[in-house]
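Here is the structure we will look at, set down as C-alpha coordinates.
Only a single protein chain was left out; the remaining protein chains are all shown in position.
For chain A:
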Amino acid sequence: MWLYNHIDADRGDVQKGSAEIFFRKVKFWKEDGEEEAPPVFNENGVNYFHVKVVGLLFVATTRTNVSPSLVLELLQRIARVIKDYLGVLNEDSFRKNFVLVYELLDEVIDFGYVQTTSTEVLKSYVFNEPIVVDAGRLPALGPAALFMQGTKRMPGTAVTKSVVANEPGGRKREEIFVDIIEKISVTFSSSGYILTSEIDGTIQMKSYLTGNPEIRLALNEELAIGRGGRSIYDYSSGSGAVILDDCNFHESVHLDSFEMDRTLTLVPPDGEFPVMNYRITQEFRPPFRINTLIQEAGPLKAEVILKIRAEFASSITANTIVVQMPLPTYTARVSFELEAGAVGQMTDFKESNKRLEWGLKKIVGGSEHTLCAKLTFSQESHGNITKEAGPVSVTFTIPMYNTSRLQVKYLQITKKSKTYNPYRWVRYVTQANSYVARI
(Lines give C-alpha, C1' and ligand atoms only; values in the text may rest on other atoms or scores of the structure.)
Protein backbone atom coordinates (compact mmCIF):
# COMPACT_ATOMS: atom_id res chain seq x y z
CA MET A 1 0.00 0.00 0.00
CA TRP A 2 1.40 3.34 -0.90
CA LEU A 3 0.24 6.81 -1.39
CA TYR A 4 1.29 8.34 -4.63
CA ASN A 5 1.59 12.03 -4.66
CA HIS A 6 2.89 14.05 -7.56
CA ILE A 7 4.28 17.21 -6.18
CA ASP A 8 3.78 18.70 -9.56
CA ALA A 9 1.22 16.33 -10.95
CA ASP A 10 -1.30 19.04 -11.48
CA ARG A 11 1.27 20.89 -13.50
CA GLY A 12 1.36 18.12 -16.03
CA ASP A 13 5.14 17.95 -15.78
CA VAL A 14 5.42 14.28 -15.03
CA GLN A 15 4.19 11.78 -17.53
CA LYS A 16 1.47 9.27 -16.96
CA GLY A 17 2.43 5.92 -15.64
CA SER A 18 5.18 7.22 -13.42
CA ALA A 19 3.50 5.44 -10.53
CA GLU A 20 4.12 2.12 -12.19
CA ILE A 21 7.67 3.11 -13.08
CA PHE A 22 8.37 4.00 -9.49
CA PHE A 23 6.91 0.84 -8.11
CA ARG A 24 8.83 -1.37 -10.47
CA LYS A 25 12.06 0.49 -9.76
CA VAL A 26 11.73 0.24 -6.01
CA LYS A 27 10.62 -3.34 -5.98
CA PHE A 28 13.36 -4.61 -8.23
CA TRP A 29 16.11 -2.22 -7.26
CA LYS A 30 19.49 -3.69 -7.99
CA GLU A 31 22.28 -1.21 -8.26
CA ASP A 32 25.60 -1.03 -6.51
CA GLY A 33 25.02 -4.66 -5.59
CA GLU A 34 22.41 -3.59 -3.13
CA GLU A 35 18.73 -4.36 -3.10
CA GLU A 36 17.45 -1.27 -1.43
CA ALA A 37 16.42 1.76 -3.43
CA PRO A 38 17.74 5.04 -2.03
CA PRO A 39 15.06 7.56 -0.99
CA VAL A 40 15.81 9.67 -4.04
CA PHE A 41 16.53 8.52 -7.54
CA ASN A 42 16.23 9.76 -11.10
CA GLU A 43 14.63 7.77 -13.85
CA ASN A 44 14.29 9.31 -17.29
CA GLY A 45 14.52 12.84 -16.05
CA VAL A 46 11.91 12.32 -13.34
CA ASN A 47 13.10 12.49 -9.76
CA TYR A 48 11.34 10.09 -7.41
CA PHE A 49 11.34 10.67 -3.66
CA HIS A 50 9.93 8.28 -1.14
CA VAL A 51 9.74 7.83 2.59
CA LYS A 52 8.52 4.77 4.39
CA VAL A 53 6.24 5.28 7.36
CA VAL A 54 4.89 2.21 9.14
CA GLY A 55 4.98 0.21 5.94
CA LEU A 56 3.34 2.88 3.81
CA LEU A 57 5.28 4.54 1.04
CA PHE A 58 4.78 8.25 0.52
CA VAL A 59 6.04 9.22 -2.89
CA ALA A 60 6.65 12.50 -4.64
CA THR A 61 7.96 13.23 -8.11
CA THR A 62 9.36 16.27 -9.84
CA ARG A 63 11.39 17.17 -12.88
CA THR A 64 13.07 20.18 -11.33
CA ASN A 65 16.23 20.28 -9.27
CA VAL A 66 14.62 20.82 -5.88
CA SER A 67 16.08 20.55 -2.41
CA PRO A 68 15.90 16.86 -1.49
CA SER A 69 15.68 17.72 2.19
CA LEU A 70 12.66 19.83 1.55
CA VAL A 71 10.76 17.12 -0.30
CA LEU A 72 11.63 14.31 2.09
CA GLU A 73 10.82 16.47 5.08
CA LEU A 74 7.55 17.41 3.43
CA LEU A 75 6.58 13.79 2.81
CA GLN A 76 7.31 12.97 6.42
CA ARG A 77 5.23 15.92 7.50
CA ILE A 78 2.35 14.91 5.26
CA ALA A 79 2.41 11.50 6.92
CA ARG A 80 2.27 13.19 10.30
CA VAL A 81 -0.65 15.44 9.33
CA ILE A 82 -2.60 12.50 8.00
CA LYS A 83 -1.88 10.62 11.19
CA ASP A 84 -3.05 13.56 13.26
CA TYR A 85 -6.31 13.42 11.38
CA LEU A 86 -6.87 9.71 11.16
CA GLY A 87 -5.52 8.80 14.59
CA VAL A 88 -3.88 5.71 13.16
CA LEU A 89 -1.90 5.43 9.99
CA ASN A 90 -2.34 2.19 8.10
CA GLU A 91 -3.72 0.85 4.89
CA ASP A 92 -7.20 0.43 6.30
CA SER A 93 -7.53 3.92 7.72
CA PHE A 94 -6.24 5.25 4.41
CA ARG A 95 -8.79 3.43 2.34
CA LYS A 96 -11.61 4.55 4.54
CA ASN A 97 -10.54 8.16 4.41
CA PHE A 98 -9.08 8.72 0.97
CA VAL A 99 -11.36 11.67 0.25
CA LEU A 100 -10.15 13.33 3.39
CA VAL A 101 -6.56 12.55 2.43
CA TYR A 102 -7.09 14.21 -0.94
CA GLU A 103 -8.63 17.17 0.74
CA LEU A 104 -5.62 17.48 3.02
CA LEU A 105 -3.14 17.18 0.16
CA ASP A 106 -5.05 19.79 -1.77
CA GLU A 107 -4.53 22.27 1.01
CA VAL A 108 -0.94 21.27 1.75
CA ILE A 109 0.34 21.70 -1.79
CA ASP A 110 -0.93 24.07 -4.44
CA PHE A 111 0.60 23.91 -7.90
CA GLY A 112 3.74 22.35 -6.52
CA TYR A 113 4.25 24.93 -3.80
CA VAL A 114 3.84 24.02 -0.14
CA GLN A 115 1.15 26.09 1.53
CA THR A 116 1.04 24.70 5.04
CA THR A 117 1.75 21.50 6.91
CA SER A 118 0.35 22.59 10.22
CA THR A 119 -2.55 20.50 11.46
CA GLU A 120 -3.65 23.55 13.37
CA VAL A 121 -4.00 25.70 10.24
CA LEU A 122 -5.43 22.92 8.14
CA LYS A 123 -8.25 22.42 10.62
CA SER A 124 -9.92 25.56 9.35
CA TYR A 125 -9.74 24.48 5.70
CA VAL A 126 -10.53 20.79 5.86
CA PHE A 127 -14.07 19.65 6.44
CA ASN A 128 -14.32 15.95 5.88
CA GLU A 129 -14.55 14.11 9.16
CA PRO A 130 -12.24 11.20 9.65
CA ILE A 131 -13.68 7.73 9.87
CA VAL A 132 -11.72 6.48 12.83
CA VAL A 133 -10.39 2.97 12.54
CA ASP A 134 -10.30 0.73 15.57
CA ALA A 135 -6.77 1.09 16.80
CA GLY A 136 -6.84 -1.78 19.26
CA ARG A 137 -4.93 -4.35 17.32
CA LEU A 138 -3.14 -2.16 14.83
CA PRO A 139 0.40 -0.93 15.08
CA ALA A 140 0.58 2.81 15.48
CA LEU A 141 2.94 5.29 13.94
CA GLY A 142 6.01 6.92 15.23
CA PRO A 143 8.08 6.77 18.34
CA ALA A 144 5.08 7.24 20.57
CA ALA A 145 3.85 3.84 19.43
CA LEU A 146 6.32 2.18 21.67
CA PHE A 147 4.39 3.33 24.68
CA MET A 148 1.72 0.88 23.77
CA GLN A 149 3.86 -2.09 24.30
CA GLY A 150 2.71 -4.19 27.20
CA THR A 151 2.63 -2.08 30.28
CA LYS A 152 -0.52 -0.62 31.66
CA ARG A 153 1.26 2.49 32.81
CA MET A 154 0.69 4.26 29.54
CA PRO A 155 -2.59 5.78 28.48
CA GLY A 156 -2.66 3.56 25.44
CA THR A 157 -5.57 5.04 23.55
CA ALA A 158 -4.32 8.57 23.57
CA VAL A 159 -1.59 8.22 21.02
CA THR A 160 -3.96 6.87 18.42
CA LYS A 161 -6.63 9.45 18.99
CA SER A 162 -7.43 11.74 16.11
CA VAL A 163 -6.74 15.38 16.76
CA VAL A 164 -9.95 16.49 15.10
CA ALA A 165 -12.47 13.72 15.56
CA ASN A 166 -14.85 14.05 18.47
CA GLU A 167 -14.92 11.41 21.13
CA PRO A 168 -17.96 9.20 21.14
CA GLY A 169 -18.93 10.72 24.49
CA GLY A 170 -19.06 14.19 23.00
CA ARG A 171 -16.55 16.26 24.97
CA LYS A 172 -12.89 16.06 24.28
CA ARG A 173 -10.57 15.11 27.05
CA GLU A 174 -8.15 17.89 27.88
CA GLU A 175 -4.71 16.37 27.92
CA ILE A 176 -1.16 16.86 26.79
CA PHE A 177 1.62 14.36 26.26
CA VAL A 178 5.29 15.09 26.52
CA ASP A 179 7.53 12.20 25.60
CA ILE A 180 11.27 12.17 26.06
CA ILE A 181 12.48 9.58 23.61
CA GLU A 182 16.15 8.66 23.51
CA LYS A 183 17.74 6.40 20.96
CA ILE A 184 21.12 5.19 21.98
CA SER A 185 23.96 3.87 19.91
CA VAL A 186 26.85 2.07 21.54
CA THR A 187 29.68 0.03 20.05
CA PHE A 188 31.68 -2.15 22.42
CA SER A 189 35.05 -3.48 21.39
CA SER A 190 35.77 -7.16 21.77
CA SER A 191 37.25 -6.46 25.17
CA GLY A 192 34.12 -4.67 26.37
CA TYR A 193 35.54 -1.18 26.04
CA ILE A 194 33.15 1.46 24.67
CA LEU A 195 34.36 2.58 21.25
CA THR A 196 31.60 5.01 20.40
CA SER A 197 28.42 6.10 22.09
CA GLU A 198 25.76 8.58 21.23
CA ILE A 199 22.29 9.56 22.39
CA ASP A 200 19.85 11.00 19.89
CA GLY A 201 16.96 12.43 21.80
CA THR A 202 13.66 14.04 21.00
CA ILE A 203 11.17 15.79 23.20
CA GLN A 204 7.94 14.99 21.46
CA MET A 205 4.68 16.71 22.24
CA LYS A 206 1.11 15.96 21.38
CA SER A 207 -1.51 18.35 22.60
CA TYR A 208 -5.24 17.87 22.86
CA LEU A 209 -5.77 21.13 24.72
CA THR A 210 -8.46 23.50 23.59
CA GLY A 211 -7.82 27.18 23.22
CA ASN A 212 -4.09 26.85 22.64
CA PRO A 213 -2.78 27.88 26.03
CA GLU A 214 0.87 28.78 26.44
CA ILE A 215 3.09 26.11 27.92
CA ARG A 216 6.30 26.34 29.84
CA LEU A 217 8.58 23.37 29.85
CA ALA A 218 11.45 23.45 32.32
CA LEU A 219 14.50 21.25 31.73
CA ASN A 220 17.43 20.45 34.01
CA GLU A 221 19.03 23.62 35.20
CA GLU A 222 22.44 22.12 34.83
CA LEU A 223 22.19 21.79 31.10
CA ALA A 224 25.05 22.85 28.86
CA ILE A 225 25.03 23.06 25.11
CA GLY A 226 28.02 22.64 22.87
CA ARG A 227 31.18 20.77 23.59
CA GLY A 228 33.34 23.32 21.87
CA GLY A 229 33.95 25.63 24.80
CA ARG A 230 34.22 22.87 27.33
CA SER A 231 35.96 23.68 30.56
CA ILE A 232 37.60 21.43 33.08
CA TYR A 233 34.49 21.61 35.24
CA ASP A 234 32.59 19.60 32.72
CA TYR A 235 34.70 16.64 33.53
CA SER A 236 34.48 16.98 37.29
CA SER A 237 30.74 17.47 37.53
CA GLY A 238 30.15 13.82 36.96
CA SER A 239 26.69 13.71 38.44
CA GLY A 240 24.79 16.87 37.72
CA ALA A 241 25.37 18.40 34.36
CA VAL A 242 23.88 17.16 31.15
CA ILE A 243 25.94 18.31 28.20
CA LEU A 244 24.27 18.40 24.83
CA ASP A 245 26.52 18.48 21.80
CA ASP A 246 23.86 20.31 19.91
CA CYS A 247 20.11 20.68 19.66
CA ASN A 248 17.42 22.19 17.48
CA PHE A 249 13.89 23.36 18.12
CA HIS A 250 10.45 23.41 16.62
CA GLU A 251 9.53 26.79 15.21
CA SER A 252 6.83 27.37 17.82
CA VAL A 253 9.41 27.35 20.62
CA HIS A 254 10.51 30.63 22.17
CA LEU A 255 13.96 30.53 23.62
CA ASP A 256 13.82 33.91 25.38
CA SER A 257 14.43 32.48 28.83
CA PHE A 258 16.23 29.35 27.76
CA GLU A 259 19.68 30.78 28.33
CA MET A 260 18.68 31.90 31.82
CA ASP A 261 16.68 29.12 33.36
CA ARG A 262 16.49 26.39 30.72
CA THR A 263 12.79 26.90 30.12
CA LEU A 264 11.10 26.49 26.77
CA THR A 265 7.99 28.55 26.15
CA LEU A 266 5.61 27.58 23.42
CA VAL A 267 2.03 27.58 22.27
CA PRO A 268 1.75 24.01 21.10
CA PRO A 269 -0.02 23.63 17.78
CA ASP A 270 -2.45 20.77 17.46
CA GLY A 271 -1.01 17.44 16.53
CA GLU A 272 2.20 15.66 17.17
CA PHE A 273 5.52 17.45 16.76
CA PRO A 274 9.08 17.40 18.10
CA VAL A 275 9.68 20.29 20.48
CA MET A 276 13.39 19.73 20.51
CA ASN A 277 15.93 17.32 19.07
CA TYR A 278 19.26 16.86 20.79
CA ARG A 279 22.45 14.91 20.45
CA ILE A 280 24.81 13.81 23.20
CA THR A 281 28.19 12.17 22.95
CA GLN A 282 29.00 12.69 26.60
CA GLU A 283 29.79 9.34 28.17
CA PHE A 284 26.96 7.51 29.82
CA ARG A 285 26.43 4.25 31.56
CA PRO A 286 25.16 1.78 28.97
CA PRO A 287 22.02 -0.05 30.15
CA PHE A 288 23.24 -3.46 29.03
CA ARG A 289 26.54 -5.29 29.04
CA ILE A 290 27.00 -8.19 26.69
CA ASN A 291 29.51 -10.97 26.93
CA THR A 292 30.14 -13.45 24.17
CA LEU A 293 32.25 -16.53 24.40
CA ILE A 294 32.96 -18.79 21.44
CA GLN A 295 34.70 -22.08 21.97
CA GLU A 296 35.57 -24.76 19.51
CA ALA A 297 34.31 -28.14 20.61
CA GLY A 298 35.70 -30.53 18.09
CA PRO A 299 36.31 -30.26 14.35
CA LEU A 300 32.69 -29.65 13.35
CA LYS A 301 31.34 -28.17 16.54
CA ALA A 302 31.46 -24.97 18.52
CA GLU A 303 29.72 -23.45 21.50
CA VAL A 304 28.52 -19.87 21.83
CA ILE A 305 27.70 -18.47 25.25
CA LEU A 306 25.84 -15.16 25.28
CA LYS A 307 25.39 -13.22 28.49
CA ILE A 308 23.36 -10.06 28.87
CA ARG A 309 23.36 -8.05 32.08
CA ALA A 310 20.96 -5.19 32.85
CA GLU A 311 22.87 -2.41 34.57
CA PHE A 312 19.97 -0.25 35.70
CA ALA A 313 17.83 -0.05 38.83
CA SER A 314 15.66 -3.01 39.68
CA SER A 315 12.58 -0.79 39.69
CA ILE A 316 12.89 -0.55 35.92
CA THR A 317 12.11 -3.23 33.40
CA ALA A 318 13.24 -3.36 29.80
CA ASN A 319 11.01 -5.09 27.32
CA THR A 320 11.08 -6.69 23.88
CA ILE A 321 14.79 -7.39 23.91
CA VAL A 322 16.19 -9.14 20.87
CA VAL A 323 19.80 -10.27 20.68
CA GLN A 324 21.11 -11.18 17.23
CA MET A 325 24.35 -12.67 16.08
CA PRO A 326 25.48 -13.75 12.62
CA LEU A 327 27.08 -17.21 12.72
CA PRO A 328 29.66 -18.71 10.34
CA THR A 329 28.15 -19.36 6.92
CA TYR A 330 28.92 -23.06 7.16
CA THR A 331 26.77 -23.47 10.29
CA ALA A 332 24.33 -26.30 9.66
CA ARG A 333 22.44 -26.71 12.90
CA VAL A 334 22.12 -24.95 16.23
CA SER A 335 20.69 -26.28 19.46
CA PHE A 336 19.95 -23.95 22.33
CA GLU A 337 20.10 -24.29 26.07
CA LEU A 338 18.31 -21.67 28.11
CA GLU A 339 19.05 -21.11 31.76
CA ALA A 340 16.94 -23.03 34.25
CA GLY A 341 13.52 -21.50 34.88
CA ALA A 342 13.67 -19.10 31.95
CA VAL A 343 10.30 -17.47 31.18
CA GLY A 344 9.27 -15.51 28.12
CA GLN A 345 12.40 -16.31 26.13
CA MET A 346 12.56 -17.43 22.56
CA THR A 347 15.44 -18.70 20.48
CA ASP A 348 15.80 -19.22 16.78
CA PHE A 349 18.39 -19.96 14.14
CA LYS A 350 17.54 -18.23 10.88
CA GLU A 351 18.76 -20.65 8.26
CA SER A 352 18.52 -18.18 5.36
CA ASN A 353 20.96 -15.62 6.69
CA LYS A 354 22.71 -17.81 9.28
CA ARG A 355 21.66 -15.67 12.15
CA LEU A 356 21.07 -16.54 15.78
CA GLU A 357 18.16 -14.78 17.46
CA TRP A 358 17.41 -14.66 21.12
CA GLY A 359 14.30 -12.80 22.24
CA LEU A 360 13.44 -11.91 25.82
CA LYS A 361 10.06 -10.47 26.75
CA LYS A 362 11.51 -8.50 29.60
CA ILE A 363 14.62 -8.00 31.67
CA VAL A 364 14.42 -6.58 35.17
CA GLY A 365 17.12 -4.15 36.20
CA GLY A 366 20.14 -5.79 37.81
CA SER A 367 19.44 -9.25 36.45
CA GLU A 368 21.55 -11.33 34.11
CA HIS A 369 20.55 -13.88 31.49
CA THR A 370 22.57 -16.48 29.65
CA LEU A 371 22.09 -18.44 26.49
CA CYS A 372 24.17 -21.35 25.38
CA ALA A 373 24.07 -22.31 21.71
CA LYS A 374 25.71 -25.42 20.33
CA LEU A 375 26.66 -25.08 16.68
CA THR A 376 27.22 -27.88 14.21
CA PHE A 377 29.17 -27.06 11.06
CA SER A 378 28.81 -28.57 7.64
CA GLN A 379 32.53 -28.19 6.95
CA GLU A 380 35.61 -27.85 9.02
CA SER A 381 36.26 -24.34 10.16
CA HIS A 382 39.65 -23.06 9.12
CA GLY A 383 41.16 -21.08 11.86
CA ASN A 384 39.41 -18.38 13.71
CA ILE A 385 35.66 -18.73 14.19
CA THR A 386 35.36 -15.32 15.82
CA LYS A 387 36.34 -13.77 12.50
CA GLU A 388 33.45 -15.54 10.83
CA ALA A 389 30.75 -14.62 13.34
CA GLY A 390 29.35 -11.56 15.00
CA PRO A 391 29.06 -8.82 15.91
CA VAL A 392 26.26 -9.17 18.44
CA SER A 393 23.55 -6.57 18.15
CA VAL A 394 20.74 -5.89 20.60
CA THR A 395 17.46 -4.05 20.29
CA PHE A 396 15.36 -3.12 23.30
CA THR A 397 12.96 -0.62 24.77
CA ILE A 398 13.22 0.63 28.33
CA PRO A 399 10.18 2.63 29.45
CA MET A 400 10.53 5.19 32.23
CA TYR A 401 14.28 5.29 31.80
CA ASN A 402 16.40 7.93 30.24
CA THR A 403 20.04 7.53 29.67
CA SER A 404 21.00 11.17 29.44
CA ARG A 405 19.28 12.27 32.69
CA LEU A 406 17.71 15.10 30.76
CA GLN A 407 14.44 15.79 32.50
CA VAL A 408 11.32 17.82 32.23
CA LYS A 409 11.27 19.40 35.67
CA TYR A 410 7.82 20.81 35.26
CA LEU A 411 5.15 21.41 32.67
CA GLN A 412 3.17 24.54 33.26
CA ILE A 413 -0.01 25.38 31.42
CA THR A 414 -1.03 28.99 31.65
CA LYS A 415 -4.73 29.43 31.65
CA LYS A 416 -6.87 31.78 33.62
CA SER A 417 -9.49 29.48 35.08
CA LYS A 418 -8.60 27.82 38.36
CA THR A 419 -10.64 24.75 37.76
CA TYR A 420 -8.82 24.04 34.53
CA ASN A 421 -6.51 21.19 35.21
CA PRO A 422 -5.82 19.09 32.14
CA TYR A 423 -4.07 15.76 32.25
CA ARG A 424 -0.35 16.03 31.72
CA TRP A 425 1.69 13.06 30.81
CA VAL A 426 5.44 13.21 30.88
CA ARG A 427 6.93 9.95 29.77
CA TYR A 428 10.48 8.73 29.23
CA VAL A 429 11.72 5.94 27.09
CA THR A 430 15.07 4.68 25.89
CA GLN A 431 15.47 2.61 22.76
CA ALA A 432 18.39 0.94 21.09
CA ASN A 433 19.37 2.46 17.81
CA SER A 434 22.57 0.61 17.09
CA TYR A 435 23.72 -1.36 20.12
CA VAL A 436 26.58 -3.56 19.08
CA ALA A 437 29.16 -5.69 20.83
CA ARG A 438 32.05 -6.93 18.73
CA ILE A 439 33.56 -10.29 19.48
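Just so it is clear, a residue touches a chain if its C-beta (ideal position, glycine included) is under 8 Å from a C-beta of that chain, and two chains touch if they have at least 3 such contacts; residues count from 1.
Just so it is clear, contacts and distances are computed from a predicted model.
K.L.:
Given the choices "Ubiquitin carboxyl-terminal hydrolase", "Nucleolar GTP-binding protein 1", "Cytochrome c oxidase subunit 5B, mitochondrial" or "Beta-adaptin-like protein", state the protein name listed in UniProt for the chain not shown.
P.N.:
"Beta-adaptin-like protein"
K.L.:
If the hidden chain were put back, which of A:V114, A:A241, A:I305 or A:I413 would touch it?
P.N.:
With A:V114, A:A241, A:I305 or A:I413 as choices, the missing chain is touched by A:V114.
K.L.:
With respect to the chain omitted from the figure, which of A:Y278, A:F312, A:F377 or A:F396 is a touching residue?
P.N.:
Considering the complete complex, A:Y278 is the one touching the chain left out.
K.L.:
Can you say which of A:A19, A:V267 or A:I305 touches the chain missing from this structure?
P.N.:
Residue touching the absent chain, from the options given: A:A19.
K.L.:
Pick out which of A:H250, A:K307, A:R405 or A:R424 touches the chain that's been left out of the picture.
P.N.:
A:H250
K.L.:
At which residues does chain A meet the chain that is not included here?
P.N.:
4-6, 9-13, 16-19, 32-34, 36, 38-40, 42, 45, 47, 50-53, 63-70, 72-76, 98-99, 102-103, 105-106, 108-111, 113-118, 124-125, 127-128, 185, 187, 195-196, 198, 200, 202, 226, 245-251, 274, 276-279, 326, 353-354, 382-383, 387, 391, 393, 433-434, 436, 438
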